[in-house]
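Every protein chain of the complex appears in place save one, which is left out.
We just call them A and B in the order they show up, numbering each chain from 1.
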Amino acid sequence: MSDELIRPHLAPWLPLGEKATCCEPNALLRARGLSLRYGSTVAFEDVTLDVNAGCITALVGPSGCGKTSFLNCINRLTDLIPGASVDGELQLGDIDLLDPRLDVMALRRRVGMVFQKPNPFPLSIRRNLSLPLKEHGMRSRSRRADATERALRDVGLWDEVKDRLESPALALSGGQQQRLCIARALVLEPEVLLMDEPCSALDPLASDVVEDLIVGLRGRVTVLIVTHNLAQARRIADWAALFWKQDDAGRLIEHGAVQQIFEAPTEDLTAAYVCGRSG
Amino acid sequence: MWFRLRPSSWFDPAWRWRVLSAPHDAVAHLAMWSASLAVTGVFVWILIDVLSHGASHLSLELLTAAPADAGRQGGIAPILVSTVLILAVCMAVAMPLGLCSAVLLSEFSRSTSGYGRFVRRSLDVLAGLPSIVFGLFGYAFFCHALGLGFSILSGGLTLACMVLPVLIRSVEAALQAVPDDIQTASAALGLSKTTTIRSLLLPAAAPGIAVGLILGIGRALAETAALLFTSGYVVRMPGSLFDSGRALSVHIYDLAMNVPGGDGMAYASALVLLGLLLGMNALATTLVQRWQKSKGLVFG
Partner (left out) sequence: MNATTRLDRRLESFLRMNAAVAGSITIGIVAYLLLESLPALHAVGPLRFLTDPSWNPVHGAYNVVPMVVGTLVVTVGAVLLAAPLAVASAVFGRFYVRGALSKLQRRVLETLAGVPSVVYGLWGLMVLVPALARIGPPGQSVLAGVLVLALMILPTIALVSDTALGAVPEIHLRGAAAAGLSRWAIVRSIALPTARSGILTGILLGTGRALGETMAVVMVTGNVAQIPDGVFAPVRTLTANIALEMAYATDAHRSALFVSGLVLALLTIGLVAVVDRIAQSTGQDGGRTGVV
């Protein structure tokens, strides 16, 4: 067996231009019969889902149904959890994400992640963004400065922090920190952005700002967002998938266009959940 | 009073406690206070004794002159220099070794892996060995097997072995105290372990590591038995690391035991030693306080 790692094709360093728009569904990420086990506990089982390029897909459902675990499979963060084992198929474009020979570092450049609790590095604002750039090979300082500015503009932080780029990132407010984390993920120009309840730790005003930001990414990045907030899903997402716990394992109950899920769900469970909450 | 209770209530444990608790409580109270006061009293007695006998010899001459008249007069300058050199050798060796080991134990092995367990277990044993045993080892290994003889180098290397477990524990604790979400964010961005450790973990844990370093120095300063037959007894100002030199604690021992009438200088040296240790402690405490205040606002 060749020792060569399968390298995901690295997109060249171009500004986030237009990629596929959302009109026709065009599956970028494909999961078939995906299951995740932590030792003897099953996080989720038999998930088959297509995530369409350039669109915003919301994963909804109560806590503990495997939504976060599903995200962790996509950027192979499950490798860090001892005893985690993944079965099934998971493809990004034409690359098998579950292949053990996969170059995980390069994968994580193409797939970015934003966490529930903002976790900027205990460094300066500028360094938070330039460290990943430097690590992934951008040697030129001026190019790093340009990329930093672009990312900060994308998240609407540039005007707020342009005069204090050397100040500590942890001195920012919660909402600003989360936007910085999004900028940090975006600065690597990922194709896919995984977001795990990015607004749940923020106050409503900051939450609105982040939501607008996410909507603005439509067409440029494929967003997969886990959220408890059905109203939020309805507001910003194009596609939705409902997770639910059945037989001690998380399962995908239904998925489809957001309009269809909320107004004409095919499963009773979906109908009950959606109506109960949006009542 | 208890004999007036009816038999059934006597056997009820709650009743028994209530009735007997009053006199017992008072006795216990008295016992606690007197124990603490007695203990505190003895320690205060020691402190006052050292202060009163040593203060009369405190002067600039003490710190700058060489010992005269077998140490009964003069100062302790060469001894201070030797002590500093021994500590420097000790830390120069123990710090890198300790840092690397702590990083490995904390970031690379799972704590149940065989290698990690072996290192941990042997460090636990190392931490408990008597200092005289380190002295014997230093004598056999550094002085004879490696041919370094009685020298500051031998003494420093022996102390490094002693201080290593303490150092590794402090550094490990400092690394564990760094919040986990830094690691998760770093992993999600595809940063290598090396970058994570070098640019994120170590700077964040730096104050804790500094505290560990200071505590290690304090431990090494207080050490005597391990130096008795490794670093030598000579009172001369050392010319190089291969010269033999006498540490401050050894000097106190010599003056007290072997030099009749040397107790005055012994007390003065003890005062200097205690002063140094208290200074270290104070430094460590202020560092810890500053670290906790500025937690998370480290510049990078």
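We take it that contacts are C-beta pairs under 8 Å (C-beta built on N, C-alpha and C of every residue); 3 or more make two chains touch, one makes a residue touch a chain.
A quick note: this is a predicted structure, and the numbers were derived from the prediction, not measured.
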| item | value |
| --- | --- |
| Candidates B:A88, B:L241, B:A256 or B:L283 - the one touching the absent chain | B:A256 |
| Candidate in contact with the missing chain, chosen from B:A70, B:V84 or B:L126 | B:L126 |
| Subunit B residues touching the omitted chain (full complex) | 14, 17-18, 21-22, 24-25, 27-29, 31-33, 35-36, 38-40, 42-43, 45-46, 49-50, 53, 96-98, 100-101, 103-105, 108, 115, 118-119, 121-137, 139-141, 145, 161, 164-166, 168-170, 173, 192-194, 197, 215, 218-219, 221-225, 228-229, 249, 252-253, 256-257, 263, 266-267, 270, 273-274, 277-278, 281 |
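As a convention for this text, only the chains that are shown with their structure count from here on.
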| item | value |
| --- | --- |
| Mean-CA-position distance for subunit B and subunit A (Å) | 48 |
| Subunit B - residues contacting subunit A, complex | 110, 179, 181-182, 184-192, 195, 199-200, 203-204, 296-300 |
| List of subunit A residues in touch with subunit B within their complex | 75, 77, 80, 82, 104-109, 112-113, 115, 117, 119-124, 127, 131-132, 135-136, 166, 168, 170-171, 181, 184-185, 188 |
